[in-house]
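Take a look at this one; I'll ask things after.
For chain A:
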Amino acid sequence: MRFHSVRRGACVMLGAAALLAGCGGGDGSGGGTVIIGTGQDPKTLFPPASDNIQARVVTELIFERLADRGGSLNTLGDAGFVPRLAQRWDWSADSLRVTFHIDPRARWQDGRAVSAEDVRFGFAVFTDTIVGARTGADLRAVVDSISVGDSLTCTVWFRQRSPERFDVLVTSLTPLPAHLLRAVRRDSLALSGFARNPVGNGPFKLVNWEQQVRLELAPSPSYAGARPALDRVIWTFAPDASTLVKQFMAGESDFLENLSVDDAAAAARQPNLRVIRLGSFGYNFLQFNLRDGASDRPHPLFGSRTLRRALTMALDRQLLVRSVFDSLGRVGLGPFVRAQWSADTTIAQIAFDRQQAARLLDSLGWHTGADGIRTRDGQPLAFTLIVPTSSNPRQSFAVLIQEQLRIAGVKVDIERLDGNTLVDRIQKHAFEAAMGGLAATPAPSGVKQTWTGAAARDGGLNYGRYENAAFDAQVDSAISAAAQASAKSHYRAAYQIIVDDAPAIWLYEPPTLDGASARLQLGTLRPDAWWMGIPSWSIAPGKRLPRDAAPAKTP
Partner candidate 1 sequence: MKFAAAVLVLFVVVAVAAPAIAPHDPRATPQSETQKNLPPSGAHPFGTDQYSRDVLSRVIYGARVSLGVAVVAVMLALTLGAAIGAVAGYAGGWTDIICMRVVDAMLSVPRVLLLLVLVASTGPLTVGGIIVLLGCTGWPGTSRLVRGEVRLLKERDYVLASRATGTPEWRVFVLHVLPGLVPQLLVTGTLALATVIPLEAGLSFLGLGVQPPTASWGNIISDAAGRPGDTWWVVLFPGLAIVCTVLAVNTIGERLRERIDPRGRSRA
Partner candidate 2 sequence: MHDPESRCFHDPSAEAGDVTAPVLLDVRDLVVTYVSDAGAVRAVDGVSFAVHAGETVALVGESGCGKTSVAFALMRVMAPGARIGAGSRITFDGADLLALDERAMCDLRGRKISMIFQEPASALNPVMKVGAQVAEVALLHGERSKRAAWDRAVAMLDRTGIADAARRAHQYPHELSGGMRQRVLIAMALMMRPALVIADEPTSALDVTVQAQILDLLRDLQRETGMAVLFITHDFGVVAELCSRAMVMRAGRIVEDAPVDRIFHAPADPYTAELLRAVPRLTADR
């Protein structure tokens, strides 16, 4: 989980069947070319070092993991997980070990068979702190070690029986080609030629990568599964968002993710384009700092639960969401998203009620002054809200909130900061209120790292330092529950507590809108990891363009 601009976290395949079966490759004239517009280059194609979204997109098409989440988005145990590199897996009786059986047909793109040793090597690299893999800490926390049985079997030894241990393992670990990388010093792996010319084992291989310009993938001939239908997948990079949109609208690219609502509306008006709305894993909120800056004193305003609730009541969240997203966004419900299995739409919300908000504020001694701003002991009811300039919706929300709270007699000063500065300020607790956003994963346990008391200390991610022992206890119970039903009831109780305490105003789940050319046959897009469906994409017959017949440059 992370503070983010709207980005989607790791995810699920809605039916690996589509991936494996929806293949076949087009007609006699070849599979065609798809051009995808995107804002940034991958920094590196070395999976442990891939820390931007584009790097993930590309590496996850070049490299395969042992297994992946299934359509249910379940993260508990291994229910619903689909085999990928591993054909199957067996649990030990004590469920602390799982043994993977690797597909004997799996090959690296240099022809070498994928072996169990590659899994163990991958684990060693991911967990080596010198490599600095982002998922290394998660892996280390869950997995003790990996042992190799024979060339096609390896056994993973877990540290404890945490319900999400299988999910963490398969989503955090990418097997790596030991025969190519063993000799490279660990600290220069990310800088090695491999990071620019990776040798993977997935459905695609890298053809060409010109930084700032384009990156091209083609089906990997050594891939054991079904060959992707497309002949070429090309990303073009443009730093300017409006350029990307214009490129897409002009038909120069076939696919563009994360359209703004207005762009989506414009695209929908064009007959050759369509807009795809995906489930969202992000949720955004106005976060209060419950302490006074970085000190331990309560914040003079937001230390008060009543005041926080009053502010929440003063906002018409439905109107806010409609103003920014038209009918596309959804009001936030709490520290979770609707797409998570733990989600509960029946949590009692603090409803919009201007009169009640006014009464609460009056009761706290904040009375309306001459300029319409409430004061108490000569102090105005005012606070500064920090907003990242990188996010248009969050800026819009901030402006609208400023106006709605002004009506309630609250003065909001908006301070716009660039993403890095904002994160820096938040991490140092140097803020009063922030327009926050989190990218959830299908695993609801992430709430522990973001809203519990434990996360409020020692550099945790609970930047507003909300602490409620009852909430923490419910979250802990939910996480350690092995059965989904009991986990769900604990999550529900926890969500209700935090919503009532209002450490943040839950604002919205941003819509995820992707644009696609009508000539693309996409099947069903995964709610977040849409790119995992690329192997099954194809070009509609009769809508082929000259570029579909253009051959790739031979390297």
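Selection criteria: all candidates are chains of the complex that A comes from, given by their letters.
Simple rule for what comes next: a contact is a pair of C-beta atoms (placed from the backbone, for glycine too) under 8 Å apart; a residue touches a chain by one contact, two chains touch by 3 or more; residues count from 1.
Keep in mind that what you see is a predicted model, and the values were worked out from it rather than measured.
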Checklist outcome for this item: In this complex, the candidate that touches chain A among 1 or 2 is number 1
Checklist entry - In the complex formed with candidate 1, which residues of chain A make contact? => result 240-242, 245-246, 249, 260, 262-263, 266, 319, 322-324, 326, 389, 392, 395-396, 399-400, 402-404, 414, 416-418, 420-421
